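The structure that follows is given in the form of structure tokens.
Omission of a single protein chain aside, the complex is shown with its protein chains in their original locations.
The block that comes next holds subunit A.
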């Protein structure tokens, strides 16, 4: 749900808009009908429901208590931890993805699509399966420690630590950072880079003054696409964090699981505010407002 929200706010010049204002307007409008139904049924109504539950008590009176729940020390700690871990994951993703996207862009051969496929390939496997696989690798008696044992080396304790969760986030969300950056990089005209070189810029100056600023929309898309799901995840933290590390996503999931929809919705609203703030900050750096993919 939140992802859809992101998609909507970040693509103001979407094709749907364009065709709606085109010459074949009546036909285009008719075509957008299923999309409108979809938006109402799966975005707007759920949002309204969340707002309703988040701002009421079980006997339907207005309250801010559900939102105030975030001030509870345990919840506050979960939120803080979620923010920290998703921030670190996003930064690591960015540091890994940017050079990777540049390498992809440089290799102008036909193997290009092959390399892209290798990055996308893990996405074809179920997200849960991938994460559980990491659990098996990292466990106390898992693959890594078995190998270390075999060589009589000291074992490592990664599972159920923040590091394991960061690893899970980076592994699962890295493609979402690589692809938007790659996508803006391939669109940069080689002659624009040549022009910078021609005007006296060396490789580093060209990167800092031309390539980096021009790729910023992709970077921002990537950050959003990694940061938002990382902040809200509860699957990765459950599987790779055991019960030792509780993120805000886990807290919300727990609330819904025990049937307390009001508390769960209230905390979701708080999380939504954080996402909106982060997106507002990002959009300041994104003049173009384009190219999510």
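As a working rule, contacts are C-beta pairs under 8 Å (C-beta built on N, C-alpha and C of every residue); 3 or more make two chains touch, one makes a residue touch a chain; residues count from 1.
As a convention for this text, contacts and distances are computed from a predicted model.
> Match the chain absent from this complex view to the correct UniProt protein name in "Peptide/nickel transport system permease protein", "2-ketoisovalerate ferredoxin oxidoreductase", "SoxAX cytochrome complex subunit A" or "Spermidine/putrescine import ATP-binding protein PotA".
"Spermidine/putrescine import ATP-binding protein PotA"
> Looking at the whole complex, which of A:166, A:196 or A:252 touches the chain that is not displayed?
In the full complex, the listed residue that touches the missing chain is A:196.
> Which one, A:214, A:235 or A:282, makes contact with the chain that was left out?
A:214
> Given the full complex, what residues of subunit A touch the hidden partner chain?
So the residues of subunit A touching the unseen chain are 189, 191-192, 194-202, 205, 209-210, 213-214, 287.
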